[in-house]
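Missing here is one protein chain; the remaining ones are kept as they sit in the complex.
Let's turn to subunit A:
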Amino acid sequence: MLADDMACNARNPKPATVFSHKNMELNVYGDDVEVDYRSYEVTVENFLRVLTGRVPPSTPRSKRLLSDDRSNILIYMTGHGGNGFLKFQDSEEITNIELADAFEQMWQKRRYNELLFIIDTCQGASMYERFYSPNIMALASSQVGEDSLSHQPDPAIGVHLMDRYTFYVLEFLEEINPASQTNMNDLFQVCPKSLCVSTPGHRTDLFQRDPKHVLITDFFGSVRKVEITAETISLQRDPQAVESRYSSQLLHG
């Protein structure tokens, strides 16, 4: 979900790109970015509907969260925020209580196995204070009472390109490949106060596993668990079973 008004904005001198740094090394709005909800569709209501699955029947599959009780979900939120809220599009806010209740609905409907929540706003830690559903791990860029700061301006454009916490997390994640064994404890160390100016925080009490045993690739990179098995499984049909099924159907017609 993006407001999506930056890359193709008439004021962008490098159209259709959003770089993380003025050296233009990494285009974060590249070919593999898929935006499902853009501009006016990004509302609190749509966000909560996507999370809880209460979308209208006509919603296409790309706009649904097709998760079940074995799915791990990553939620990353950024923007302007304050103590207990995050601003959506200059017109509304989502509160930490709404978010916590949405996650509880997801848990009760078995829509996630484990959930990683990362937030990069001012006073971001306030957003995860109210979570009460199991299997949620949360990271935030700043504590309550602190501001999250942006990284560097691009003088060619005239705006700051990226927030500090996001920049350093991105740098960290660029080195992760699908086979890496880096765990969550390393993610907690990203962007210490000397680099971020604000104090990042995290919350793991609701999570059942120990963070040092949780791989980054459990949430990032769409890495699926593949087990190689040496057994052969026969796929021959049992003709009797098929016929008995058909005859009972004919009886009950």
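Here is the rule we use: contacts are C-beta pairs under 8 Å (C-beta built on N, C-alpha and C of every residue); 3 or more make two chains touch, one makes a residue touch a chain; residues count from 1.
The working rule: contacts and distances are computed from a predicted model.
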Open item on the list: Leaving aside the chains you can see, what is the UniProt protein name of the one that's missing? Options: "Large ribosomal subunit protein mL66", "GPI-anchor transamidase component GPAA1", "Myotubularin-related protein 9" or "Origin recognition complex subunit 1".
Closed with: "GPI-anchor transamidase component GPAA1"
TODO: Decide which residue listed in A:Ala10, A:Leu66, A:Ala179 or A:Val226 touches the omitted chain of the complex.
DONE: A:Ala10
Open item on the list: One chain isn't shown here. Among A:Arg38, A:His160, A:Lys193 or A:Arg209, which residue touches it?
Closed with: A:His160
- [ ] Spell out the interface residues on subunit A facing the chain that's missing from view.
- [x] 8-13, 15, 153, 155-160
